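Notes follow once the structure below has been shown.
Omission of a single protein chain aside, the complex is shown with its protein chains in their original locations.
Letters A and B mark the chains in the order given here, with residues in each chain numbered from 1 onward.
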Amino acid sequence: MLVELRDINKTFGKVRANAAISLKIPPASIQGILGENGAGKSTLMKILSGFYTPDSGEILLDGKAVQIHSPADAIRHGIGMLHQDPLDFPPMRLLDDFILGREGGLFPNHRKAAREFRELAGQFGFALDPEAYVDSLTVGERQQLEILRLLWLGARILIFDEPTTGISLPQKEKLFATLKKLAAEGMTVLFVSHKLEDVEFLCTEAAVLRQGELVGGAEPPFDTQRLVEMMFGKEVPLAPKKTARPGGKVLSVKSVSIEGVRLQIRGVDLNVRAGEVIGLAGMEGSGQSLFLGACAGLTQPVGGSFCLDEDERDMTGRSHLDFKKRGVAYLPAARLEQGLVPGLTLTEHFVLSEGLGGFFIDRKKAEALARERISLFNIKGTPESVVEALSGGNQQRALLALMRRQLSLILVEHPTRGLDIESTIYIWSKLKERCDQGTAIVFISSDLDEILQYSDRVLVFFAGQVSPPLRAESLSVERLGALIGGKLWENLPKEAANA
Amino acid sequence: MRDTPARRVLFQIGAVVLALLVTTVVLIAAKAPPLAAFVNIVQGAFGSWDVTSNVLVAWVPLLLVTSGLLLTFTVGLWNIGIEGQIILGGIFATWALRVYGSSGMSPTLVLILAFVAGMAGGSLWAMLAGALKTFGGVNEIFGGLGLNFVATALNIWLIFGPWKRPGVASMSGTLPFDQRLWMPTVTPQSMLSVPTVIIAVAAIVIVYLMIQGTYFGLRLKAVGKNAKAAYILGIPTWQHMMASFALCGLFAGVAGAVQVTAVYHRLIPSISSGYGYLGLMVAMLINYKAAFAAPVALFFAALNVGSIQLPIVLRLDSSLAGVLQGTLVLFVLLGQGLRQRVLKKSQVAS
Partner (left out) sequence: MTENEVLRSLAGVLAAAGPVIFGVTGETISERAGIINLSMNGTILLSAMGGFAVSLSTHSLVLGFLAGAGIGALVATVVAFSSITLKQSQVAVGFVLALLCRDLSYFLGNPIMGQMGPRVSLLPIPGLERLPLLGPLLFTQDPMTYLSFILIFLAWFFIFRTRPGLMLRGIGEKPAAAYVRGANVGRLRYFYAALGGAVAGLAGPIYSLSVKAGWKGTISGLDGIGWIVLAITIFGGWSPFRAALGAYLFAFLQWFGLVLQPSLPGVPSQVLQVAPFPLMILTLLLVNIGQADWVERTLARMPESVRRDLSKVLRAMNVTPPAALGTPFEKD
């Protein structure tokens, strides 16, 4: 089926997720949709599959305009989507998950369904037992189940959102074989991914989104450099950087392994020194948040150890509050959900983090403290402002202002996400100030320019794999983009930078 | 439509009006004269000094309980186990009176000991519910409920067992304590004891100051509004939850002690008299803001006492008070949701 998206627009609050996107996808093809985090890929696909309705624009199937207002409409038109986080039912058996949602009589015919299930599974070579439970399946197997289900419901257009996240290599190869087979049978396959190698191998065409717009397309043979350029933008001449003079040991990560829900990190080594800035690069969900959380004591590693300071105090297994006491600060990305308390004022936040002595709140002292911090960090708000009324940039400034005076390590997730240029520069100037005072910083960012601009060394995360620390000078936007997309990892061990 | 204080009050008044309307309908369904019923309640509460003093008698434990609950609500907990905490307070107070009552110590000292024991009892029982939640993952609603029933059973066992009246155990409780061990009341016949009123008022003032004016209170608020962020800000969350349980239990224990020493002068099977659940409703109605606790608790106490006469005068069950209280809280809750929905719709439209 020929799928056409015409002039699709979708805005969430102040964020323009999709801006006038028009795209034509021919049948019997595998269309790649590339883009970095926040480019708008998932939103566009969710519109096509009926999960969202566009603010304006049309969807045409085989030249005819169709109304898709819900997932039920979409599947009726033959559009099915495999979401990034599998939307299935873990405690149920495969067969039940398979049958659920299919229209029919009061009593589902289990035997017939099981037979058809096995037939379909056989066609694609999937080894799935209908009597097994969904939560016993690996991610790759859950995908296979969903593929079978959508095909059984008559899908002719299949959308795969980041399908290779968290699956093993043999499963990936199987998936690719499946996709090629589907395309060969005349299906329209949409493959949303940030993994360049996968797209280059698999797709008959690629479209690139950036910041809500369709910036370009490409056909095989693919030019990686061109793709990276479209995804991340042109290289910006970097401002001259002050090289840090690294001081004493702040954090020693030794052979740390962490088990997440969908991926595992194994054997990471890292030595962070005072005054250093370490950037953690990679697409969201590649393991950086997991790693950073473990450095803060919020998640427990299953192997290895975390040691703080020169005396290499072993903090493995200790709670985050213990880490805090040793001078570690953690700034989460979800400012309002995890970092700040909605309903409390700025003054109240400062009071809470300062640990002022006494029983009764000294209002004068508290207000003075708040005014001092507000001016120091240029927060557009009054001591009485509730944090949810502040803009994103000011919330981030507030988070910075909440940090204690003496810190050895600042762990920050996405310090400038969603902020304008002015706030971004300001936030970094404040962070750099800390560096000059000897604090080390480890930060996560999806913005390659930010990573290259501010890091001394960079770790790249890809599907749970962690690169050895790389000197930032040795990286360019293209190289970093390629690494994030999973390419060029072969030569890394040779150039591992030493502390 | 913007969210102004005026609009908020409008919705609340609407809730009150709706509650009165629904109660009127209920009265009509019961073939009872609505106006006469309402008038009767008012008379039953404020018609004479006797009944007014009884309203104050009911107000004291209710205010104590509400004060304590404000602490657990601030930290985001549903302390349904409050009834059991009152009971344990009463039990411990009775124990103290029994042990020290005839020891020769001055009655004042014995009474003070009884109150301290009551605080300990309520606090311990609350911390048990807290421990079940923190270390056992048992939801405080069901843990509290279960403990309520256990406390009731314990109470009855004591009344019919080890602490029973000489001769035949009786539903009217343990043997009444000697008069010198009674809290001083306004008149010998009245159950109203001024010291207890002072204690209750002190309780709400203390809780108000604690929540609004201390670092501890601020930390409780933070944990209640966003436990994850509070933790990252450095606040040990479960310790604060346990502390709030302990403090709430303390206030509940005092309420139990008041019931034993000032109202009934003995331990009775229904020593908690439903004040725990009523306190939960008061707290919900005042939207967990201490400033309105005293007047609303007084209002609810007046409804309870005022409806005592209903069976006699109008042949109506005194549970009419509960109907009024319940519909009021229900409509305030629903009104809250309605207001938020209307607000959201107008925001989207703009």
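One rule holds in what follows: a contact is a pair of C-beta atoms (placed from the backbone, for glycine too) under 8 Å apart; a residue touches a chain by one contact, two chains touch by 3 or more.
Model, not experiment: these values are computed from the prediction.
The chain we do not see here touches A, B in the full complex. Here the missing chain is touched by one residue of A:P26, A:G101, A:G154 or A:G248, and it is A:G101. In the complete assembly, the contact with the undisplayed chain comes from A:M92, out of A:L60, A:M92, A:L321 or A:L492. Contact with the chain that does not appear here is found for just one residue of B:L132, B:L218, B:I232 or B:L267, B:L132.
Residues of chain B that touch the chain left out of view are 26, 29-31, 78, 80, 132, 134-139, 141-143, 145-147, 149-150, 152-153, 156-157, 159-161, 169, 238, 277, 280-281, 284, 311, 315-317, 319-323, 325-327, 329-330, 333-334, 336-338, 340-341. Although one chain is not drawn, its touching partners on chain A can still be listed: residues 12, 49-52, 70-72, 75, 81, 83, 87-92, 96, 99-101, 103-108, 300-302, 317, 319.
The rule is short, and it goes like this: only the chains that are shown with their structure count from here on.
By the touch criterion stated above, chain A contacts chain B in their complex at residues 320-321, 324, 330, 332, 337-344, 348-349, 351-353, 355-356, 358-361, 402. Taken in their complex, chain B has these residues touching chain A: 209, 213-216, 218-219, 221-222, 225-226, 228-236.
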